[in-house]
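For reference, the structure I am asking about is given below.
For this view, one protein chain was removed and the others were kept in their places.
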Amino acid sequence: MNYVLLTAAADRPDALKRALETADELSRRDVAARVVEIDRLGEESIPVDSLVVSLGGDGTFLRAAHFAHRYRSRILPVHLGRIGFLLNVPTEEITQAVVTGLSSTASVERLALAIRVGDDPVSYFALNEVVLERFEAGRMVRVLTYVDDEEYLTYTADSVMVATPTGSTAYNFSAGGPVVDSALDVLILTPVAPHFTIDRSIVVSGERTVRLSVRERPANVVVDGRLLRTLQPNEVLEVTRQSDPVRVVYSSAFELGHRLRTNLREGHA
Amino acid sequence: MNYVLLTAAADRPDALKRALETADELSRRDVAARVVEIDRLGEESIPVDSLVVSLGGDGTFLRAAHFAHRYRSRILPVHLGRIGFLLNVPTEEITQAVVTGLSSTASVERLALAIRVGDDPVSYFALNEVVLERFEAGRMVRVLTYVDDEEYLTYTADSVMVATPTGSTAYNFSAGGPVVDSALDVLILTPVAPHFTIDRSIVVSGERTVRLSVRERPANVVVDGRLLRTLQPNEVLEVTRQSDPVRVVYSSAFELGHRLRTNLREGHA
Amino acid sequence: MNYVLLTAAADRPDALKRALETADELSRRDVAARVVEIDRLGEESIPVDSLVVSLGGDGTFLRAAHFAHRYRSRILPVHLGRIGFLLNVPTEEITQAVVTGLSSTASVERLALAIRVGDDPVSYFALNEVVLERFEAGRMVRVLTYVDDEEYLTYTADSVMVATPTGSTAYNFSAGGPVVDSALDVLILTPVAPHFTIDRSIVVSGERTVRLSVRERPANVVVDGRLLRTLQPNEVLEVTRQSDPVRVVYSSAFELGHRLRTNLREGHA
Partner (left out) sequence: MNYVLLTAAADRPDALKRALETADELSRRDVAARVVEIDRLGEESIPVDSLVVSLGGDGTFLRAAHFAHRYRSRILPVHLGRIGFLLNVPTEEITQAVVTGLSSTASVERLALAIRVGDDPVSYFALNEVVLERFEAGRMVRVLTYVDDEEYLTYTADSVMVATPTGSTAYNFSAGGPVVDSALDVLILTPVAPHFTIDRSIVVSGERTVRLSVRERPANVVVDGRLLRTLQPNEVLEVTRQSDPVRVVYSSAFELGHRLRTNLREGHA
């Protein structure tokens, strides 16, 4: 299938402009391409096996990946750098990456999270991490953790997160967690500012079910950096992997060695 | 001066009961003693050089110490353990500690913070730490730090705190900061979950002035675990030490070696 | 197969005594059992699919596991506590554990390392970790790391280790590395006291080949806590997983949740 959807944030006019130019270029090559603002993706639908192209930063990528996952389509991330800086990716290069992406179905698979909160009838999606965090100033949360049906540690902390390998270089990294090859099928439990307990991350199989609950005080559930809702002390947050992985069009920039030697060492994920 | 004020939290009836029993015992020994709930201290005043006794946990101690500091009085902390547990400090022992405390003016001095926020006409007090922290889910704050007039690091983080030696075993410890002998005249800068920058604490002289400000997004100012207000991007948070230290009646339980070998190692400050 | 070999360290007469008592008990139940000092295992051989029982601490277990692995046999670890302390595992209980272990072939599989050093014609075995470490006082080593054929980070550090999930709670843990479920098929790269580089652990698939080499100065190769030899700047240390895992007779004491809540939190692996 050759359907292409390009998306960017409304507050990134530079990215939207680049998206429109790329759509133009693609139509000249007889590839059906459309541009949709990231906030409008909720109203959209695309055929299965399309190609979604995100132009912008991490936030845009995470939401576009969610959308692509819903329609069993692939995602091609184009990082344009910070707004205001010169765009360092020319339209021609983006167009070429799309055409190359369409010419094969090759992709790398990345584990995503399926999150159930209390009795909510739906399951939520995360590609980086889900965080259970305090929201009262100066009041840590008390988080109990279970893996399958086995009790793990209880933390008094600012928060406890379950991160994916993709998310291991995001918030998990800031909190001291390990860098995990994004091809691995594992879940990472990492506490933030834990009070007097083991502060190491715990890595378990992606086949496991992780359950978190809070004692005494409620906590916020934050999914890929977006507040979902509050978890009450009598509710459970349940995390498994999505049955389908996210499929990302391969780029050599994804290789962990390359990222470690360039980006990560110099201070950006 | 022999004036004694005992204080405890209203939701700790066990502590209040113990306070009243102690006041009774003291009056039998001709020592003037009164019991005031911690939330009512704002309406109270005491003579300079009194003795304030806090019965309860860390929160009660921090507020009672602030009150004692305002009236240049000494503070005697009595830790009663968690509510619901058997009180492990008998009334007789508390009474004796007070009498011993009154018999001399010996005390240990602990640096406290004087905090100015933006144009606020008043200065705020903290014995443990002041924290500048994010309050939006998933949105780190960008904090610039200055010591005297020199620029230090800029952090993208959950928060950045300035802690005292007394506070070094509290939130600073959870965030990975060093344990600092409480007799030292230093300030400790510690970031929480910093994104790709030096994550070590920075220790500077207590004679220095530390200034924090935020970029782009506002942040919460939290003083000894209590939310003060929001700091806007055009405002400055300024931290110096109080000209007068907090004076705490000495107990061998304060010795750092003792605390390291017992409390800290087993998981409570 | 019902062949049982019990082993303990020569400097643990208590453990050897307990081994002999257990062998006696087993022979009374018509199970062929022999006791061999751990240092003499090199002269021994056993039938494939035997059961090796180690009585003692981690060092004894690691060496007995290596021996069991060589003969495709299972290992049953019995931890007796520190010498001088009362033995907290009665002979009867050990005997019962052996009989239960023999009654089924159930075991948990644990990844072990196959290590090649320079041109050495043999491959070495490790169940916990291999460490490339400095041996000159005050002189860090410079370690280059590769995963498959991709360059990863270069560390200036006291050492760099490749740990298994089994070893994640040993030296890797002391160095700040993550706790990894021992059932996972991954390798963990962890630096010790790295100088100004990413200090997080890196977790990669057990299918990968990790290569380490040194620049300028040689370094010691240490395998499960035992010095193997020195690696010169022109040599390569190559780490893969063993084609056969170590098979350990299952005990509920191995469950990670249990270990986290009891042992790990209180300060022993």
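As written, the chains take the letters A, B and C, and residue 1 is the first residue of each chain.
The rule is simple: a contact is a pair of C-beta atoms (placed from the backbone, for glycine too) under 8 Å apart; a residue touches a chain by one contact, two chains touch by 3 or more.
Keep in mind it's a predicted model, so treat the numbers as computed, not measured.
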Shown chains touched by the chain that is not drawn here: B, C
Among B:59, B:118 or B:178, the residue in touch with the chain that has been omitted: B:178
Option from B:32, B:106 or B:198 whose C-beta touches the chain left out: B:198
Of B:76, B:98, B:117 or B:186, the residue in touch with the unshown chain: B:186
Sole residue of C:174, C:232 or C:262 that reaches the chain not shown, by the stated touch rule: C:174
Hidden partner chain, residues of chain C it touches: 131, 133, 135-140, 157-158, 171, 173-176, 192-197, 199, 220, 222, 224-227, 264, 267-269
Where the missing chain touches chain B, by residue: 146-147, 150-153, 173, 176-181, 183-184, 186, 188, 197-198, 200-205, 255-258, 260-261, 264-265
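Convention: only the chains that are shown with their structure count from here on.
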Chain A and chain B: spacing of chain centres that average the CA atoms, whole Å: 39
Chain B: positions in contact with at least two other chains: none
